[in-house]
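All protein chains but one are shown in place.
Note that the chains are named A and B in the order they appear, and that numbering of residues resets to 1 at the start of each chain.
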Amino acid sequence: MNRLELTGLTKNFGGITACRDISLTIPDGQIMGLIGPNGAGKTTIFNLITGVYQPTGGRIYYDGQVLSRLRPDQIVDRGVARTFQNIRLFRNLSVLDNVCIGADRHESYSLAAALVRLPYVVKKEVAIVERAMEYLAVVGLNDKAAIRADALPYGLQRKLELARALALKPKLLLLDEPAAGMNPEESMELAGLIRRVHGQYGLTILLIEHHMDVVMDLCEKVFVLNFGIKLAEGTAEEIQTNPDVLKAYLGEGYRRAGNKQDQC
Amino acid sequence: MLIQTLVTGIAIGGIYALMAVGYSLVFSVLNFSNFAYGSIIMLGSYIGYYAMVKAGLPVVAAIVVSILGAAGLCLLNERLAYSPLRKRKASSLYFMISAMGTSIFLENLVYATIGARFNTFPEVLAQRNLQFRGSSIGILDVFAIVFSSLAIYALHYFLQNSKTGIAIRAASYDMKVCELNGVNISRLIGWVFVLAGGLAGISGMFLGMKYMVYPTMGWITNKAYIAAVIGGLGSLPGAVVGGLILGILETFVSAYISSVIRDVFSFSLLVALLMVMPTGLLGKYLEEKV
Partner (left out) sequence: MAAYITGIIIFSLIAVIATVGLAIFTGFTGLFSLGHAAFFAIGAYTAGILTYFYDVNFFLALFAGGLMSGFVGLFIGVPTLKAKLRSDYFAIATLGFGEAVRVLLENLNITQGARGLPGITAATTLPVAFAVAALVIWIARNFVRSRHGRAAIAVREDFVAAEMMGINLFAVRLSSLVFSAVCCGVAGGLFAHYVCFIQPAMFTAYLSTQLTAGVVAGGMGSITGPVVAAIIFVAVPEALRVANIWRLVAYGLLLVLIMVFRPQGLFGYRELSWKSFRHIPDWLKAWRKSGNRRAKL
């Protein structure tokens, strides 16, 4: 079953076309990379999927159902979660509270019950904390639960965002440059973490990244965007040697020195 | 009756337009509603009043003093109450609270020190009315409209032709890029508030002369907010248009329906417009900075 399908997706902002006629399919359980130079429209596509923008044309199908006209919070309820390019943590809250806000979605109790703090509310609160701690443990932040979120170093803030998104129990996870600002070692560690949670939670992942090592390591398929239109699609290896992609990223006149593949 | 209502509407609309332009100037550059603007208008009025009554200055000189005084106070307001928040990149809630606090502080300071007396300006322009096609308009109102138009035109000229003016227009589109192009944003914002303050001084003087001078007269700035929405948030020509339209609409409601309902009407209009047509007539609806 296809977890996500975009058909002819187009978004115009006044005179600017952020993306045009984008069609892609992600089967259940796949990790797909979405790459392209800055300004190519990648985050716009995320914003369209999550309901922040309404498409100007085309459709978005999630689990076979059309997503347009839904509010972002309704889309989250269907099982879509995302992280942000410029980290959007609840900075004044603790690390634990940040994840709890995600975990809250799945332990429901009514407002009336909350106001008088019925016993089952207390039980649910313990369950929420327990679940939140689990997700923190997955990303390795459980010892920092009580710290304010903005006191964390940058790399750990990204991990916190991931834990928070996981707490929503999504089926589709959209990661917007999770390795941004990390050195190669940290990036590969993050890639390993992403692969682990992918397997553990049975996620389908759409990943925007500029760190090619992360993309190559994780992504079964890669979709390349340039100036809002599709440039190429294929496996990681195919994309790496695609001349159009190379030209878009590296400009004309680029020659791959000592290309062993050419010799075979 | 119809023409008379229209004429009266234009007279008050002119003043609304002036206030709305001053308010919109700050709004278009900083994307924030300066709730303290009304109290600056009020202070401008008091300054002009004392210039005339205590120092015995002639009208025009008093207006100039008022302009300078209000401009200075507006700038001071920015430097003390808003600048620290801007440097901290505080969210709009904090700006609003600071602005509200300034407004309450200034109004009540005047109330407590000078007193709640309603002061009247001395008879400057004879209480004659001009007769025009069967309706009359006060000399003062004519003077106000002419002077306001001049002021707005002068502002327009400044914004189009001076280096600072162009920088202000650029900043209203994108402050970051403006800064990257070498503009000293702090000084620019200072200029914006000085200009807005100057306009406030003029508005204050005319409001004071047309009606009276009292500590809570600043609340009339609420009309400026509404005018700005009608004309289109972030647009200066829109502010003028919005001010005139609001003045006319209000006067009609007051004359034909009920004067008590007048303010309720204006606020309902505001809410309705924001729900249905937030860009107003001419504006660019600015997304709130998150």
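Some points to look at:
To be clear about the criterion, a residue touches a chain if its C-beta (ideal position, glycine included) is under 8 Å from a C-beta of that chain, and two chains touch if they have at least 3 such contacts.
This one's a predicted model, so the numbers in the text were calculated from it and none came from an experiment.
Put simply, the missing chain touches A, B once the whole complex is considered.
Contact with the chain that does not appear here is found for just one residue of B:T5, B:S92, B:T120 or B:S149, B:S92.
Only one of the listed residues, A:N38, A:Q65 or A:N92, touches the absent chain: A:N92. The residue touching the chain not shown here, chosen from B:L76, B:A112 or B:V177, is B:A112.
Against the chain not shown here, chain B presents residues 32-33, 35, 80-81, 84-85, 88, 90, 92-94, 96-98, 100-109, 111-112, 222, 225, 229, 260-261, 263-264, 266-268, 270-271, 274-275, 278, 288, 290.
For chain A, the list of residues touching the undisplayed chain reads 50, 52, 71-73, 76-77, 81-82, 84, 88-94, 96-97, 100-102, 104-105, 107-109, 111, 114-117, 121, 124-130, 133-134, 137-138, 145-146, 148, 164, 168, 200.
The rule is short, and it goes like this: only the chains that are shown with their structure count from here on.
Taking each chain's centre as the average of its CA atoms, chain A and chain B sit 47 Å apart.
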